[in-house]
Each structure stands twice: as structure tokens, then as C-alpha cells.
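Just one protein chain is left out here, and the rest sit where they should.
Lettered A and B in written order, each chain numbered from 1.
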Amino acid sequence: MTLSVNDVSVVIGSTPLLQNVTLGLVPGQFLGILGPNGAGKSTLLKVLSGELSPSHGTVTLDSTPLKAWRDETLARRRAVMPQASQLAFPFSARAVVAMGRWPYERMSSPFQNHRIVERAMAIADIRHLGKRSYPVLSGGEKQRVQLARALAQSFGTEDETDSKYLLLDEPTAGLDIAHQHAVLKAAKDQSKNYGTASMAVLHDLNQAALYCDQVALISNGKLIASGATADVMEPALLSKVFGCTITRQAQQGDSPLSFTSSL
Amino acid sequence: MAYLSLAKIRRRKKRDGASYWLLPLLLAGLFIAVLLSLGIGGVSIPPLASAGHFFSYLGFTVSDLQPQEILILEAVRLPRTALGLAIGMALGLSGAVMQSLFRNPLADPGLIGVSSGAALAVVCVIVLGDTLFASFLEATSSYSLPLAAFAGSLATTALVYNLARREGATDVAVMLLMGIAVNAIVGSFIGLLTYIADDSELRSLTFWSMGSLSGAGEATWPSIGIMVLASLLLLRLSGPLNLFLLGETEAKHLGVATEGIKRQAALAAACATGAAVAAAGMIGFIGLIAPHLARLIGGADNRFVLPAAALLGALLIIIADTIARIIVLPAELPIGLVTSFIGGPFFFALLFREFRKRRA
Partner (left out) sequence: MTYLLKHFFLPLMIFPILLVSGIAHSAPQRIITVGGPVTEIVYALGAGDQIIATDTTSKYPEQQESLPKVGYMRQLSAEGLLALQPDQIIALEGSGPAPVLDTLKNAGIAVTFIPELNSPEAIHNGVLAVAAILGTETIGEILGRTVKEKLEVLQKQAQERENPPLVLFLLSTGQGSPMTAGQGTAIDTIIQYSGARNAAADLQGFKPMASEYILAHAPDYLLLASRTLEQAGGLEELKKDPLLGKLKAVQENRILSLDGTLLLGLGPRTPEAIAAISDQLFTNSH
């Protein structure tokens, strides 16, 4: 029961963006995707979300090819938080979040929808922005509204049992440090409390180490390593992939992994 | 947070959601405008008397109108009003839908070739009708212009739509560019035919391009039927079109079958606008102004904007037609002129308002 890519390659023109990647999202786990710019992280997310069809290999959800799923049913299983979303029309922030409930329009009561929207907004810390017009929000505020929308979508309904998938494309970009932590904590909580399989494209090694259960390392379109965070985040491997010197602080007891980097 | 009184939730829903409560008000406003407009013209009929006349059919009252007044009311103003309502609704809705589809507040059906296609077909019939399309003219008689306009708009829209198709998917940005290219080519053909046209053909073309509801009558009933059907289809798209505003990918991720919605929206908007152009020629600005007004009074939620744009479009047409009918009596002004006269300054006001808001 996973959302997974099997031996997937993506070639645009003659440029390979992904090469023979095999990876699965596990319910209850938060997976961090790490890698240098242009490694193919967002491409991988696009393949997983169904936005991009692979040139080779298969994408499956619960063993069924993603293409065979109806858009509507698929939307009740996986939510995507995009990198940047512009909106030329003056919707209130709350209305944008409420759009996340669209897939459940017919299966969830207005009361339940309302509660879920409120909860998602509280998690993304945007309750005070509810009535503000989306187009005039700052970049970071827009990001948080999009997060709340994706959360509202992944909350589903009370009587659902199928696992949900939450895909976040660089969710911390443009956020202040406190909100970066809040976003990642939200994704982790989603996995821990609701059994959601979360996945985020990340850049900060320390944040990945702090929040992710699993990490996948991508470079030049190839999956270099994937597995439990502590196993994959080896300083030598990271140094090689990112092309700079990365050292890992000595761990004291239960404290999280911590990295420093220099050229 | 989990504890919210029901009343509080209701209040919130009203504030954050669509302003549906405005719709009955708009409907009432439209009803009053129709009643007033039925009374105004070369022969003025008190609104209450015309209302009384209609109620007399139900047996409630006794009509105290003169035969000539009844004739003007029933044979002239009523068909016109019906046509005006349908056209206003069709243009307002199509505008709102196109703006959502292209995620651009300035979009209108003209962008995908609806108007230019209709214009080319009409120019063809007017200029080449006697020579090349004689059998078509003969077979269709008074329906030939509406039929040509309708077919022209559908054909051009289909062309634009298919040119923008790549591997089964239609990119709206590409559709916009294809629309511009197709419009330019169609425009050059119109120019060529206009050059060939003789004096009276030119006058017919000019007047056609300025729009008029004076053709209202039996020949326009099919157009009205198409406009109503297409409008109903467009109204059903309001929910998915909301999500379209977030972006096509986002809409797809939220479970919208985007290709189907695009196809339906383009087809229904082309039908609605094509039928409007067929019945009354070119009437500009309604498709732009009506949705803007709707957003101004009730927010951007399409579940409100679409029906409101339909009502406001109808209201604007009724007002414009009343002005067109009385301002140069006993002649009448083309309604397209009136809508442009109102529309131009209104558009300026909108732009300036937008600039002020951005500076603040």
C-alpha cells in the first residue's frame, strides 16, 4: 500500500532529468528529498503527483498505475503543496484553504469541512489572515495558505481508512525560520498522528535530520541513497553529492543530528 | 477551537464564502429594470399598466392598454427584452468563464476567436452571398446570417482549441497565443472582403458590427435556446473553475478533470457567444464588465460570480437597449455603441481603482 515509482526515467528532449529511480512513500513516514539544484527533486515530485508522466518505468498507488486513477479519487488520496501559486483574483485566504475540501464536496458535511479548514489554518498559523485577500499576502504568507490548503485536502473525512499522501515542493522556501519549523512539524505530525505518507523537497540538512523519518538523496537525476535518515545522511556521501565539505557534529544522547558545511 | 457555536459558524460561512444573498437582490433589480424598460420608448407605457396587462392573462386584473400599446409591448418590446436578457446572460457568463479559464481578469471569448470567426462568416455571407453562397442563402433565408455567425464562431474556436493541443493536453497559454494568431489571420480576411464590398454591403457590415436587438423575433428563438442551454452548462462549471484560478496543475491535483472542463468551457462559451453574435451582431464590453462588477460587489468566488455575471450582463443589456431605443427617436442607436460608451469609461474607472489599491 504505497505510492511508488519503479525504475522511472524522465527524458525531456535528449536531457535525462531522472534515471531509473525506484522509491516508495510509506504511510506514517515523513520522507525528505535532498540533493543539489537541478538534481531532479521537483521532477520526482511531479512524477509522484501525476503531473508528469515518466518516459520509462511506472508510478503506482496501491499497485494500480497512477494513470488508471480518476482525478477525483486520486485527489482524495494525495495532496500537493506547490512551490509557488499565483492567483489574480481576490479570493480570501480562507476561501483558498477551503478549496482543499473540493474533493470531499459530496462526502463531508459543511460543518465538518468548516472544522477541518479551521484546523488546517491553525496548523499553518494563518487564522488571523483568513479574511485577507490572497493576492495581497506576502510570499511567505501565501506559502502557508497553500500548506493549509494541502493539509485540508489530506485530512479527508472521518470514516476513511485509506492512507493519504502529502507532497510538499520546497515548503520552507520564503518562510521565516519559525514558520519553517512549523511547516515541517506539521508534515511530521501528519505522518505520526494520521498515518499519512508525507514527502518534502528540502534544502536544509539540519531540518531534514530533525524532522524526516527517511531521506532520499538525489544527484544528476539518479537516486544515490534512500532509507532511514541516520543511515543515509553520511557526511562523506553528502560531501560528495553536494560538492562541499559537510561534517556531522558528535551526537550527545538523544539530540538530533547536526551538520555544518564549508567549501 | 473545536468548540464553535453553530451561529458563529453560520456567520463565518457567510462572511468567508460566496455572497449568495446578493443574487435575489440582483434578480429583483433585473425584474424592475425589465418592467421599466418595457414602459420606456417611442410610446411610453406606465410600468404598472404593463405589469397589469401581463397579469390580466392570469385573470387577476383587467388590461387597460390600447391596442397599439399592446402591440408595441408584445410584438416589439417583449421579444427584444427576451433576446436582451439571453444575450446579456450569455455574454456575462462567457466572459466570467473565460477569465477563470485563462486566469486573467481581462480575458473574453474574443480571445479564442469566437467574435472574429462570427464576423468573418457574416462578412462572407453579406459580401459573397449572392455569388458564392447563393444556394446557402436560398436554403436558410432569414436564418442565414445567424447560422453563418454561429458556425463561424464555433469553427474558429475549434481551430484555436485544436491548434493548442499537444499530446492530448491543451495548454491555455498556448491557446491564448493561437487565438491571437488566428484572430490576426481572420482579421485580414475580413479586411479583404470589406475591400471588395460595395456601398450597401459596407453599411450592412458596419451596422452588424455595432450590434442591435432590433432583429428580435421568430428568427432569434433558436439563438435564445442555444444561449440558455449553453449558459446552464457554464453555470455548472463554477465550482471546478474556482480551482482553475489556483492554476491548472493545482486544479488537477484537487481532482478536477481539467481537460474535460476546458473543453466544456470553451465549447459552451463559444456556443453562448456565437449565438449572441448571431442574433444581435457584436455587442462589446458586457463580457468584461459584468464579471468585474460581480466581483466588485460579492467577491471572486465563481459560485457567486457566474450567476451574478449572468444577471448583471442581462441588466446592463436591458439598460443599454433602453438607451439605444430612446436616445435618437424615431431612429435607434446600435446597442454596441451604447455598451462601448458606457464600457470604456467604466473600464478606466476599474483600472484606476486597481492602481489605487496597489499603491495603498
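Some notes on this structure:
In the analysis below, a residue touches a chain if its C-beta (ideal position, glycine included) is under 8 Å from a C-beta of that chain, and two chains touch if they have at least 3 such contacts.
Source: prediction; values computed, not measured.
Across the whole complex, the hidden chain's contacts among the shown chains comprise B.
Touching the chain that is not shown, out of B:I32, B:A75, B:A169 or B:A184: B:A75 (per the contact rule at the top). The missing chain, though absent from the display, is touched by one residue of B:A49, B:A82, B:L106 or B:A219; that residue is B:A219. The chain not displayed touches chain B at residues 41-43, 68, 71-72, 75-77, 142, 196-200, 203-204, 207, 212, 214-219, 325, 328-332, 334.
Criterion: only the chains that are shown with their structure count from here on.
The residues of chain A lying in touch with chain B in their complex are 49-51, 70-76, 78-80, 82, 85-92, 94-96, 98-100, 102-103, 105, 110-111, 114-115, 118-119, 122, 130-131, 153.
Interface residues of chain B facing chain A in the complex, by the touch rule stated above, are 1-2, 4, 9, 12-13, 15-17, 103-105, 239, 242-243, 245-247, 249-250, 252-258, 295, 299-301.
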